[in-house]
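Each remark here refers to the structure printed beneath this line.
One chain of protein is taken out of this complex; the other chains stay put.
Moving on, here comes chain A:
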Amino acid sequence: MAPGAAMQRRASRLSVLAAVLWPLQAALVAYALGGLLAGVPIPAVPVALAYVALGAVRSFLTVLGDAQSQAAAETVIHAARGHIVLEEARRAADGPFGGAGGVAALASEKLDLLAPFITRYAPARARVMVIPAVILALAFWHSWAVGLVLVISGPLIPVFMALVGMAAKEASQRQLVEIGDLNDLLIERLSALADIRLLGASKVVRDRFATQAKDVQRRTMAVLRVAFLSSTVLELFAAIGVAMVAVYVGFSLLGAIEFGAWGGLTPQSGIFLLLLAPEFYQPLRDLSAAWHDKAAADAVLEEYSTWEAQETTCLLGRGGASLPMRGGAEISLRGCVLPNGDTLHNIEVSAGESVALMGPSGAGKTSALRLMAGLMSPDTGQVRVAGQGLSADTADSWRARVGWMPQSPHFLNASLRENVRMGREGDVSEALKQAAVDEVVARLPHGLHTRLGETGGGLSGGEARRLTLARAIFGAPDVILADEPTADLDAVTAHAVTEGLLAQVARGATLVVATHDPTLAARMDRVIEVGEAR
């Protein structure tokens, strides 16, 4: 993650610097308490003030470090999110990674999981590199016995760290997966709630979910226990280390132990060592607490690189607004090779003509329409529109002349009016009328202001289809490309849609439909069989 790297390094340095100040504070306390024992007069207020001053510097450095690491985290997340948005706008289709739901989950909540990793784990790791070594050196300087205690318990900790790390990683991964499962289960049941209720199955479904949830909870707890146990062992070692230092220092000061220090331990150095000992283990404990963050972040990064690595076709042009291209509305596809390796028959459509593309499923009807709209580009071959080659430079201005009726509508999270206008100015009532959907809209409680969204705002399948027709013919485009405009429609609606399309041809527009419907095909000027060219 390059963007925040410099900030992360600064954050780590500041966090180490803040931690290194502790021995100074400890020395001050040791000096004061030791002096007290020796009967040396100690100025109470100046000592307290000095302690506060050092503490203030330490807090200040910590806050500065936090600022850097938080900024680093936000930079990384913001950059990744921006990259996802821009990249998805370049792509012509969903990749193998998954559709909108999966990408949106990655871009919104999942990327946020990188923040705890960057703000906690990286500084903790930096402290582990420096602080124990510094404290060990100070310990040896005062007493080789205390140093020895730390040296012996210290290296054991990384062994446990590794164990903890493995257990915690496994725990968090399994937990993430299982909690994911439980949420999926819940979501599926909640989306089928109306049916469950109408079938009188509420109690059965509830009981079954309760059993499953209990099972997941039990297994999650089993793994969490392992993780907690390992980190408890780590904590235990730290506690034993500190207790041994305390007991050794106590006995030395009493004179019960004569060895271990370079010529006897003074009260000052005893207190100093006691204050330092817990800090020797603290960075290791911080790091182990942050393992969870690392595991979660690793999982997200893996998903991110899977998303990034997928190869998908790209849109021609940027999909921005543009002035319409000049020239007659004619289209030709010559020798186009699709991404799956098939070669399409050549297709020539002249201006003002109405054409049906027919052929078995998978023959390339939809692909042909997408090629015509510049929504994908052929591997080899040529698409010419209005006498020009369709390229990244011309696609936007060509599309400014095109009305598009996709096979399955997706409405934007906006008003019905906006969904028909798609940013174009004008009155939509004529288009709604021609698409035979005006009465439907008039009956909706909020009319044109009805908010559409992924659930279609209460429109039936046929009504939604007619609304996409209204969108396609709004603004009188001179090319209309319609993908299976009558599939799954009852006869009355299919007829209305067909008439709506033919009215556009009568007006002089070029119409290309991809269809299985012989009734619709019979109304066109010409039928082109689509299939692989031999």
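Assume a contact is a pair of C-beta atoms (placed from the backbone, for glycine too) under 8 Å apart; a residue touches a chain by one contact, two chains touch by 3 or more; residues count from 1.
FYI, contacts and distances are computed from a predicted model.
S.K.: Since a chain is absent, check the UniProt entry for it and pick the matching name: "TrkA family protein", "ABC transporter", "Hemin transport system permease protein HmuU" or "Cytochrome bo(3) ubiquinol oxidase subunit 3".
M.R.: UniProt protein name of the non-displayed chain: "ABC transporter".
S.K.: In the complete assembly, which of A:37, A:309, A:392 or A:522 touches the absent chain?
M.R.: Touching the chain that is not displayed is residue A:37.
S.K.: One chain isn't shown here. Among A:16, A:114, A:128 or A:242, which residue touches it?
M.R.: The single option touching the absent chain is A:242.
S.K.: Specify the residue from the set A:225, A:449 or A:526 that touches the hidden chain.
M.R.: That would be A:225, which touches the missing chain.
S.K.: In the complete assembly, which of A:155, A:200 or A:341 touches the absent chain?
M.R.: For the chain that is not drawn, the touching residue is A:200.
S.K.: One chain is left out of this view; which of A:104, A:148 or A:351 touches it in the full complex?
M.R.: The single option touching the absent chain is A:104.
S.K.: Of A:91, A:125, A:334 or A:417, which sits in contact with the chain we cannot see?
M.R.: A:91
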